[in-house]
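Structure in structure tokens, see below.
Note that this is a trimmed complex: some chains were dropped, and none of the rest were shifted.
Chain lettering (A, B and C) follows the sequence in which the chains are written, and residue indices restart at 1 in each chain.
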Amino acid sequence: MDPKKTFDIPSLGPARFPSPLQLSNNSGDDLFNFVRESDRVLVDVSLSGFQQARESGSRPECLEKSGPRETIFFDPGKTTAAIVTCGGLCPGINNVIRSLVMALHYFYGVKRIIGVRYGYEGLSRDCPHEFMELTPDKVKDIHEFGGTILGSSRGAHPVSEMVDTLVENRIDILFTVGGDGTLKGAHAIGDEIAKRGLNIAVAGIPKTIDNDINLIDKSFGFETAFDVASPIVRDAHNEAIGAFNGISIVKLMGRDSGYIAASTALAMPVVNFVLVPEMPLKLEGEGGFLQALEDRLQRKHHAVIVVAEGAGQHLFDDDRRVTDASGNVKHKDIGILLKDRIQEHFGQSGTPVTIKYIDPSYIIRSAPANANDSLFSNRLAYQAVHGAMAGKTQFVAGRVHNRFVYLPISKVTDRRKKIDMEGEFWFAVLQSTGQPFKMG
Amino acid sequence: MDPKKTFDIPSLGPARFPSPLQLSNNSGDDLFNFVRESDRVLVDVSLSGFQQARESGSRPECLEKSGPRETIFFDPGKTTAAIVTCGGLCPGINNVIRSLVMALHYFYGVKRIIGVRYGYEGLSRDCPHEFMELTPDKVKDIHEFGGTILGSSRGAHPVSEMVDTLVENRIDILFTVGGDGTLKGAHAIGDEIAKRGLNIAVAGIPKTIDNDINLIDKSFGFETAFDVASPIVRDAHNEAIGAFNGISIVKLMGRDSGYIAASTALAMPVVNFVLVPEMPLKLEGEGGFLQALEDRLQRKHHAVIVVAEGAGQHLFDDDRRVTDASGNVKHKDIGILLKDRIQEHFGQSGTPVTIKYIDPSYIIRSAPANANDSLFSNRLAYQAVHGAMAGKTQFVAGRVHNRFVYLPISKVTDRRKKIDMEGEFWFAVLQSTGQPFKMG
Amino acid sequence: MDPKKTFDIPSLGPARFPSPLQLSNNSGDDLFNFVRESDRVLVDVSLSGFQQARESGSRPECLEKSGPRETIFFDPGKTTAAIVTCGGLCPGINNVIRSLVMALHYFYGVKRIIGVRYGYEGLSRDCPHEFMELTPDKVKDIHEFGGTILGSSRGAHPVSEMVDTLVENRIDILFTVGGDGTLKGAHAIGDEIAKRGLNIAVAGIPKTIDNDINLIDKSFGFETAFDVASPIVRDAHNEAIGAFNGISIVKLMGRDSGYIAASTALAMPVVNFVLVPEMPLKLEGEGGFLQALEDRLQRKHHAVIVVAEGAGQHLFDDDRRVTDASGNVKHKDIGILLKDRIQEHFGQSGTPVTIKYIDPSYIIRSAPANANDSLFSNRLAYQAVHGAMAGKTQFVAGRVHNRFVYLPISKVTDRRKKIDMEGEFWFAVLQSTGQPFKMG
């Protein structure tokens, strides 16, 4: 596959206006330079990758550096931008909204900025929710609050209707803040726009508290997530030592990727077991989790377990607990399953245990962004604005190898980032917890 | 009833030793005075109470002021003290333990202090848990941590066995940190000690995160409880506004008394409904909660509900949800019942709502004490030590009208403190939330 | 002096309108009752106080209970209220503003509420600052922020001008949020109003982060002050142990009263010395502070000192440090004086010490209110509104013996509350720190 083609960002057309930003094109003048289209960052930064690329003679895979371009596509004074936030809450959404508005208004002079209410629903036909006008005064304090002032929702709406709404409201740029599904929706909107030959840019700011966006160093809100989780886990440890054979189970977010659970354990080293979706996991028998837990209790008489919500989903397959009295499939909550199984296991052996099950998910996702996420959200939003004003479309702003870049939406949604079970990060988790290297 | 008899503190006998504390008996010398047995605080501080008492000619009900006595019962150098913590976790237990140890060790010179492990279980015959030796060095940092370093447990153990253990280990003073049940246990231990004619003092430090100890201004840990709950409720509000017709339900502790729920609502004024055990509550029909919630949603399209765990227990009586497939009575969780009923109610009317149910109970109770609770725990523990060294027994240290006093255990356990539905506090809650004055 | 007369609240005249609040006059109907003018709380709640009063036959000193009256003085729909905040910042001012507005608007139906900008300056003639209109929407989120949205200032302005401004703007009620000087100003405004025979009520909400308002249990913001100070002191302890003979000095607020310093020490028991304005203090010589510090260092090699800003002011009297090169008197900073003297003392004895001086005053006073102060501020503001609507004037809302009451401004400003050097609170501080009972 041609790597150049792969990571290049679609564009609405050649730039037409000089940027209003008073920047430089010279190094050494203590003034930020416009970013050139040719500035690229390598995807593979290992020496072996370098050697392979050198030998193959081809251009290595690389990413477009983000930032302000010297000429831009949209005429700022005549441009209307819209912002939509979709999916579950995540710390930092309001920071992103705030910084998009500030950057559009102050850097480029875009005066009409529209807040779409309650996710893509707010773009659908016959939507009952009016737009919210966004101004610097309206958004100046919102970074202090979690959630999203625009509201959010899940679920798809007809792409055609949504593009109609953009057209009817003379929207030139649509900023979508959302996860995998939202970004796929944004891509579809971009395709429809292209089909109709419209000059509307669609920019994505990837939002996933699970940190599972492919290729990208980290997504905003993720660090806040384990920052908020850490004292909760510290205190879950207090619960565990507060009873003889006390066990605390803390369920954290992570449907497909266990980054929050694993990071919390590394940040708050009182955790004895981390269970993530990426790991093989069996409960019973030799080498299983329950055996390992029993060993731990015999040595220390208390244990803290952190489990990602998506861990051990195969355990539900043949489990009678997952149906209620009426035969309906109940919500598959791995935390509750663990609690039941542990209770059962130690009940059979006559060992009394005291189990506390803690699910702080809503508490975490609705918290305001911490300082580093706030900083990160701001810079990310700035990049998205620069890209959209330059006429790029169907792209996301992201950070790779600590550098801000633009990536095609298609590249970040074609798979999820997962913890590498053979990587340094997971090995650090194993070392910190002291749990068996394998329990499945 | 003779009020003198009612509130007087039982004593092991006349004091025998001079206090080692270098205090004064003179006012005006800038030195704390020993507290005299005759120092008393009125129970009723209203003018009408005064007038009644004056007319009746009897001595008004009053409480013994706590503090160091000039002569004490125990010879400090030969005294062994023990500390036991029982029941559920509560912020501040470690502060109490720390301050008991520091006061015994440094103020009085008691060198042998025993930590009983895992509640009254640690005093029972054949208990497998060894005592923990408590020294200043061992406890100096524990105030930074929630929980109890001694561990805790619930449940009764034979009083006779427990007294045997005290005798066998030459324990002279037993400090019990616990709630209603624990204090009743302490009283029973005191009765058995009296029956056997032993010189063992039993002192209680009332621990109830629900703040439901009779007569007493407040119990330690309660303020931390709504301090920790407040940002959780603030963020639950973010959840609510994050969806169209978003509803957040936060369940807080409060089995018989709704102080935590009500205080959180007053501290974080984004709450729209507070449901407490003390209030009549009906869900359906005119003037019921669901009607009030519907009105709210129609006006504002989001709502935050804080419910005490003990609210609306009568709603379970004839509810099919409370039995599982096997016919066993399931845990009656008012939060889940509310969630189900709200879902049902709006489902019937075709109004889509998004409900988030949040139960932060373990997160709250295992948190470290905030500053005011830390301060309060320290002072309370000091009072308990002064009382016990003076030979008082079957008493608790508490605060009434902002003054530290001793109360007989029997007086604080004969009923629970509840929110007065006609009082200023509840009226403030009604005003702050804007909820109907009555919903039942 | 006649105590009855002393604590009675001035009134604009007989009440003229029924209260719009739908309350009750009956006990037992689960509905809050209007408060009667005759409801009083005793000032002295000791048994000995009772006995004295009984013997003397006179009515004991007592305070008017606060709360909504059945008939009120002002016609809500035609009433204009104004709010002014004066003096230094204090946590909770915005909560007070918010609750005043909410209570006026929602409880009573007062629709015109004016925010006076930058303290009394905003009421002076030719003031350049326009009023800020206050509505529920404007204030709904301000409790999340420290400071005051109205701005503040210090200093006096001609009373006559300020009353002119009230008249010109048809203001019926003036709520003043401020300390000693502000309340004296409010009293003077009330006198001028009375002289002119106007129907304008002046209500005070006492604001003093130092907690030094006479008679009152506590003032809002005070608990937040030592809540914010506590981790700072904890970390100052880290600084102290981080160096051999490390000494940390933390200066806290408290010009005349050392409540914040003393409470912080009791809340964060790593403090070894608390120095407050109320205590005699000498630095040099036998029994002086430096000797005590030297003893401490020899035993432990680190020390934490918390000093109230108003402590040891006499030490400046003959001190050459207080004048600069030009002979001007420099700001008398006790923390810097202590730092210099300690350095000098140990320098002379050849003992190397490492001193860290920390002054977190602005950080503390500008913080948002913690949960208990938020709750307290709300309830206090409600009381102020009820009193003012009833036509009371020249009063403050406060809490005494845990009950909300109204007090005449004159009674709370005639002296400051100070820590009783012979009281339980200071004794607890001495016990917690282990510092010598006297150092002066």
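In this section, a residue touches a chain if its C-beta (ideal position, glycine included) is under 8 Å from a C-beta of that chain, and two chains touch if they have at least 3 such contacts.
Just so we're clear, the structure is a prediction, and the values are computed from it rather than from any experiment.
Undergrad: Fill in the total copies of the single sequence across the complete complex, 3 being in place.
TA: This structure file describes a complex of 4 copies of one sequence.
Basically, only the chains that are shown with their structure count from here on.
Undergrad: So how do the chains connect up here, line, ring, star, complete, or something else (other)?
TA: Looks like everything touches everything, fully connected.
Undergrad: If you list every residue number at the chain B and chain C contact, are more than half found on both copies (same) or fewer than half (different)?
TA: Answer same: the two copies use largely identical residue numbers here.
Undergrad: Could you please state the distance in Å, as a whole number, between where the Cα atoms of chain A are centred and where those of chain C are centred?
TA: 46
Undergrad: What whole-number Å value describes the gap between the mean CA coordinates of chain A and chain B?
TA: Each chain reduced to its C-alpha mean, chain A and chain B end up 42 Å apart.
Undergrad: How far is the middle of chain B from the middle of chain C, if each middle is the mean of its Cα atoms, in Å?
TA: About 28 Å separates the centre of chain B from that of chain C.
Undergrad: For chain B, what residues touch not just one other chain but two or more?
TA: none
Undergrad: Report the residues of chain B in contact with chain A in the complex, numbered from low to high.
TA: Touching chain A: residues 89, 117-118, 121, 129, 145-149, 151-153, 231-232, 235-239, 241-244, 246, 248, 324-325, 356, 358-360, 362-363, 366-368 of chain B.
Undergrad: If you look only at chain A, which of its residues touch chain C in the complex?
TA: Residues 141, 144-145 of chain A touch chain C in their complex.
Undergrad: Show me the residue ranges of chain C that touch chain B in the complex, using the header's touch definition.
TA: Interface residues on chain C, with respect to chain B: 22-24, 27-33, 38-42, 45-48, 50, 53-54, 59-60, 62, 67, 98-99, 102-103, 106-107, 143-144, 217, 223, 226-227, 229-230, 234, 263-264, 266-269, 279-280, 370-372, 374-375, 378-379, 382, 401-404, 421-428, 430-432, 434, 437-438.
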